[in-house]
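A single structure is presented below for examination.
A single protein chain has been removed from this complex, and every other one stays in its place.
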Amino acid sequence: MFKKFFHQFASPKTFYFVSQKIFPYLFWLSIVSLIIGLIWGILYAPVDKVQGNSYRIIYMHVPASFAAQSLYMMIAVASFIFLIWKVKLAAYVVKSVSLIGASVTFLALISGSIWGVPTWGTWWQWDARITSTLILFIMYLGLISLHNSFNNLDKADKFISVLALVGFINIPIIKMSVNWWSTLHQPASITLSSKPSIDLAMLYPLMICIFSFLGLIIAIVLRAIQYEILLREKNKKWIQSI
Amino acid sequence: MKGLLQIELFKLFKKIRSWLGPVLIFTLIIIAYPLTVEYSTSELAKSFYSILWLGSLMTIMFSTEDIFLEDYLDGTMDQYIVNNISLPLIVFIKIFVYWLLIGVPIGILSFIFAIAFTSNFESSLLIGVISFVVNYIYFAVFSFGNSLSLNKGSLLSSLVCLPLVLPILITLGKFITALEYALNFYSYIILLLGVLSIIITIIPFLISFILKAHLD
Partner (left out) sequence: MTNDYVLAAHNIGYSINNTKLFKNINFEAKKGESIHIKGSNGSGKTTLLRIIAGICSSSNGEVIIDEEISKVMVGHSNALKDYLTLKENILMDGSFDIKDTNIFLESLNLKNKLELKIGSLSFGQRKKASLLKVFNNNSDLIILDEPCVGLDAKTQTYLIEFLKKELAKGKTIVYSSHIDMNLDSIEVYL
């Protein structure tokens, strides 16, 4: 019985129609709460003692990097499911999420850079978190380029799943090793990795932004997966009846 | 298995430009290095290690270009499968043979150059040994990258796999610091050997899965 439930869940057709229903609610809810969160954060949250008004970029930066990492988790889980249980839908997930993940990571890197200028005076730092975000970006790019280089899509799915899993194992390793490395080079300066204790008045809008951004991204992901389903299964009857 | 090893060794040995080329390129990089800095022995030694590690990394990355591509294209890989030869075994042997003909000479040259730059026999010996270990890891990782984009320019995925070896580079840096200040460097050697043992066992199976998927 559980298997039947799982099989239904894994069918592209079910996924298509279910996400068709969910999408409007998710999308509009996320957009509205994101706008609320941003307005609250940018206009109404208190000015930071140390950083002044420039800290407000975290309302864009933190949601973006959180989304970037969550999407990679999603890809890793989907890759695992695809390789072990051969669920085709999981392969569609991996393919569609890689592009979105790359854009979000790029956003996180850019906003992080912009934050760095007024705060530390530099565009870039080689600490653990920033470097591993850069590596994440390269991994996303690798997934996209690998998939695009194949004509045979079934083969391409297998390969990016393998690459995604290998990269997934590597991300914590890189984080640990760069951390290890940077402790020698940057003994005391404040880095991005230490979460400063944040005032509640700033925290609430931040939380709203994080979750609503994630919701928005997931809505976009659903659309992307739907697109992938249409593309790959175009010969099936249920699609031709749409 | 011994027969397979001899066959692959012979095949690579005969393809002289595939193994002698990278070794010569590595030599060229190290020899050219002093020309790029103001001549002063102490300054040379500072960046020497970085050049050494990066030089061997890049050389090995480019030298693995042909490792599976040739067999894939000319039908030899099909024959391995038809004759029921274990694909992971062949992958392991190929990586080993490439390491033997390219990685080991680079390791020996690293030892020699280290003596030339630092005049310290013991640390040079250790550098040579570490170079052997690390080169094998590079061969394994870049062969993996190579196998992923086998039919579309094998260098593409090797570049993508470059981030995978970053932790190795960081470990090497720590190792050199430990050497210079005479701290306990054995832990780094053990760490790298541990990584090597994991990679030696996993990579052949991973690569043969990918190669089979390519042939499908």
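For clarity, chains are labelled A and B in written order, and residue numbers in each chain start from 1.
FYI, a contact is a pair of C-beta atoms (placed from the backbone, for glycine too) under 8 Å apart; a residue touches a chain by one contact, two chains touch by 3 or more.
Bear in mind that the values here come from a model prediction, so they are computed numbers and not experimental data.
Colleague: Report, in label order, the displayed chains that the undisplayed chain touches.
Modeller: A, B
Colleague: Could you tell me which of B:Leu35, B:Val82 or B:Ala182 touches the chain that is not displayed?
Modeller: Result: among the candidates, B:Val82 touches the missing chain.
Colleague: Could you tell me which of B:Ile7, B:Val37 or B:Leu183 touches the chain that is not displayed?
Modeller: Selected residue, touching the omitted chain: B:Ile7.
Colleague: With the missing chain put back, which residues of chain A would touch it? List them for me.
Modeller: 151-154, 232-235
Colleague: Of the residues in chain B, which ones touch the absent chain?
Modeller: Considering the whole complex, chain B reaches the absent chain at 3, 7, 10-11, 14-15, 73-76, 78-79, 81-84, 215-216.
One rule holds for everything that comes next: only the chains that are shown with their structure count from here on.
Colleague: As a quick test, compute the distance in whole Å between the mean CA positions of chain A and chain B.
Modeller: Taking the mean C-alpha position of each chain, the two centres sit 33 Å apart.
Colleague: Across the complex, what residues on chain B touch chain A?
Modeller: 144, 148-149, 151-153, 156-157, 160, 163-164, 166-167, 170-171, 173-174, 177, 206, 209-210, 213-214, 216
Colleague: Under the touch definition given earlier, write down the residues of chain A that touch chain B in their complex.
Modeller: 135, 138-139, 141-142, 145-146, 149-150, 154-155, 158-159, 162-163, 166-167, 170, 173-174, 176-178, 180-181, 184
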